[in-house]
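Removed: one protein chain of the complex. Kept in place: all other protein chains.
Coming up: subunit A.
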Amino acid sequence: MELNDANLQSLTEFLRKTLDPDPTVRRPAEKFLESVEGNLNYPLLLLTLLEKSQDTVIRVCAAVTFKNYIKRNWRIVEDEPNKVSDPDRTAIKANIINLMLSSPEQIQKQLSDAISIIGREDFPQKWPDLLTEMVTRFRSGDFHIINGVLRTAHSLFKRYRHEFKSNELWTEIKLVLDTFALPLTELFKATIELCQTHATDVNALKVLFSSLTLISKLFYSLNFQDLPEFFEDNMETWMTNFHGLLTLDNKLLQTADEEEAGLLELLKSQICDNAALYAQKYDEEFQPYLPRFVTAIWNLLVSTGQEVKYDLLVSNAIQFLASVCERPHYKHLFEDQNTLTSICEKVIVPNMEFRSADEEAFEDNSEEYIRRDLEGSDIDTRRRAACDLVRGLCKFFEGPVTAIFSGYVNSMLGEYAKNPGENWKHKDAAIYLVTSLASKAQTQKHGITQANELVNLNEFFVNHILSDLKSPNVNEFPVLKADAIKYVMIFRSQLPKEQLLQAVPLLISHLQAQSTVEHTYSAHALERLFTMRGPNNTTLITPAEMAPFTEQLLNNLFKALALPGSAENEYIMKAIMRSFSLLQESIVPYVPTLIGQLTHKLLLVSKNPSKPHFNHYLFESLCLCVRITCKANPPTVSSFEEALFPVFTEILQSDVQEFLPYVFQVMSLLLEIHSNSIPSSYMALFPHLLQPALWERTGNIPPLVRLLQAYLEKGGASIAGSAADKIPGLLGVFQKLIASKANDHQGFYLLNSIIEHMPPESIIQYRKQIFILLFQRLQSSKTTKFIKSFLVFINLYGVKYGAIALQEIFDSIQPKMFGMVLEKIIIPEVQKVSGPVEKKICAVGITKVLTECPPMMDTEYTKLWTPLLQALIGLFELPEDDSIPDDEHFIDIEDTPGYQTAFSQLAFAGRKEHDPIGDSVGNPKILLAQSLYKLSTACPGRVPSMLSTSLNAEALQYLQGYLQAATVQLV
């Protein structure tokens, strides 16, 4: 591509088309540009356009296109062609700084981004003069240019804040410091002087203050990794000026906007960060300056207003104080009673107040409010910072701080009492203060677990919280109600049980409050109370104690789901689940109504599943209804099937993908309740479960395998009888699963169930093929997980069909195959098998091979007999070998197989662990001893001689232990 007018013209046209709203115009133009971007001069054409085009729109468009081009192509990837020609690279680097600095802001931003992308790749080695070129602009005196340079520098250097220390990184920083630190310092001083000379020129001040903010950010980046020699030598200059800026106020820079932080706030916030960085990392060097900063920041806090625009500044400033006050050698800065009082009074209390922004969120954006207040996503809020400061001060001054605040709490409660309607926010602040003062440690599971002993939580509850809970009008002062409910919730582990019991019915009535926050908190509080543990590991609150309220609880919970905004409220649904789980058989009388309400809800949400947690708890609740009812009365399972199958059919037919795994689990649960027969309704569904499309979705595989296992367990014989033509399809599923490294264990679960439950004659014709498939997989890709499952399978096969059958099927596929499997798979790998049931299966299977398989005694396999016995003793005694070859680490790490399907999405749909061997073998070590004994009596003298010649001494010792325990002696 020549750099000529014709090309510029046509590029302009294509760029214009990329802005067209019509995709039929836009897309081809985008495609075209992409197809020519590999050509020489293409980037230079863009640069020319963004500089010289008459049309501002085209200039900006060219700039954006250029930036994206750089982003996609600049990096040179090893073994891939260089996508930007070397002459273009050189030309771009030679011109881009000038171009950026002389462009209007919109374009400057794009070019600045492009420079930092290039810089990330080329700086410093391949772009050595970048910094010097930038630094010379500091002397231009033009702050438009200077700010351009500073912004670019910031985007180049900010990675120093999060990257790991390395010689390469530090070499780069050293180079940057050598060229940049001094000019930056000079610029900093000059800019501050200019601020004084232009103190009355608001436009000049704005530009200068953005420079100062950028300079402060650069300071942070350059000082992050370690304290550079240069900045240590020039600490006086920087810190004195930072301190000056913190205390500076200029009416001209104050903004009217309440929300958006102004330049002064941004600058001061960054300075707080800088001071915090030095205080944390370079304490020894920073010590002389620190007290001044503490005072300045404290004064700043005292004089800063409540507006949202100050939030970042205030929370940064408070965090600074919080981090300093808990360091022992700064204790003295705070310990004066007046200082403490002043911090509490002027810094902490004002920042705990409920502001109008909070009020708006409470009413109109309850989800966000709950997330902040309940789930702790309030990291940057003033309240959180104030809480952290309280906690920091309590490290050394718990007594005095508690005393100061107690006074405040009382006076705020007094204000409230005078005129609740007017002063309810005072009570809110009082409760918040008590909470933050009292809580020393907290968990989601237990609420506050360690409290400040100087605060009497129970007394506060009785005197100030209970009254709000008891108030007959649940819709009055919803914020205070929510506070009271939250108090019960978080201090649940601290309050005596009788208070909690007193609170339960009150919480139940608050489920009816109109305020979303309020009824959500009630549901959440109840849910948490129901999970509390009492003595003997039972629930703290018993079903008997709940008996008087059961009906109202269930009623109100479902009514709450009908309140506006709470149709899919996950807290309420979780509370429903938890109530069922607590109440157990007490819910049985209500189940017919409940199941109706739940299936109705299910039908509604299945139209458009949008709240995964809500849906999850909904299915959990369904499972609980089934389990609880059928536990006492299994035949009722059919009434659940009647109620649920229509909805399930609907879900299956409309293929609601999110719900299928749940449906399969509930069906498994239902089917497993039946005693050893399969109802026809299930059999009709069986062919559909084998449809390939279902098995394509990964989330379906574990629950579907479990469902098929339930089919096999309950109706292996009926499948063999009435659906024998489906057996190849079933084995097809097995084949699909074992072909995948991620799902092969699921394939084995299915195969094991087939072996265990299908009548032998129904699968005899497929047995050889099954083994061949397994061998093929073993041959092509032998992973640890596959081998573990394979070992369990062949041993289960041996247990079920006998050791001779196992040996024969191997050797029928290929001569001497049995020996090869023993030698190369079983003996070296059996140590890797994990899980008690799995180990038991292998132990019994191997015992059979050792003692019930004649070829082991009198063929060339005999040489493997002792090594196999040794491996079995190893399986009993050695720790599990959990080593995994390096190249396997990236296969399905989270997918560890167990004999049971490890997948248990629904906690309340879980099934008991299944042991195919069961109680017939209590202790496999004894079985081994007895079987060896039997073998030795069949061929006297041989077994002891094999043992004494080649069994390792330690193993022999263990074996003798087993023989003694079984009270047998080998002959």
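The rule we apply is simple: a residue touches a chain if its C-beta (ideal position, glycine included) is under 8 Å from a C-beta of that chain, and two chains touch if they have at least 3 such contacts; residues count from 1.
By our rule, contacts and distances are computed from a predicted model.
Colleague: Which of "Electron transfer flavoprotein subunit beta", "Vacuolar ATPase assembly protein VMA22", "Importin subunit alpha" or "POC1 centriolar protein homolog A" is the UniProt protein name of the chain not shown?
Modeller: Result for the unshown chain: "Importin subunit alpha".
Colleague: Which of these touches the unseen chain: A:Q9, A:T443 or A:N608?
Modeller: Considering the complete complex, A:T443 is the one touching the chain left out.
Colleague: Quick one: say which of A:G119, A:P183, A:P478 or A:P702 touches the chain that got left out.
Modeller: Residue touching the absent chain, from the options given: A:P702.
Colleague: Touching the left-out chain: which of A:P543, A:P679 or A:G729?
Modeller: Considering the complete complex, A:G729 is the one touching the chain left out.
Colleague: Please pick, from A:E232, A:E422, A:E551 or A:E585, the residue that touches the omitted chain in the full complex.
Modeller: A:E232
Colleague: Based on the whole complex, identify which of A:F224, A:Y487, A:F664 or A:Y962 touches the chain you can't see.
Modeller: Per the contact definition at the top, the residue touching the missing chain is A:F224.
Colleague: Go through subunit A and note every residue touching the omitted chain.
Modeller: On the subunit A side, contact with the omitted chain comes from 159, 161-167, 170-171, 173-174, 177, 224-229, 232-233, 277, 280-284, 327-328, 376, 379, 441-446, 449-450, 612, 616-617, 620, 690, 692, 695-696, 698-699, 701-702, 728-736, 739-743, 766, 769, 772-773, 775-776, 778-779, 782, 813-814, 817, 820-821, 824-825, 877-879, 892, 894-895, 903, 905, 907, 954.
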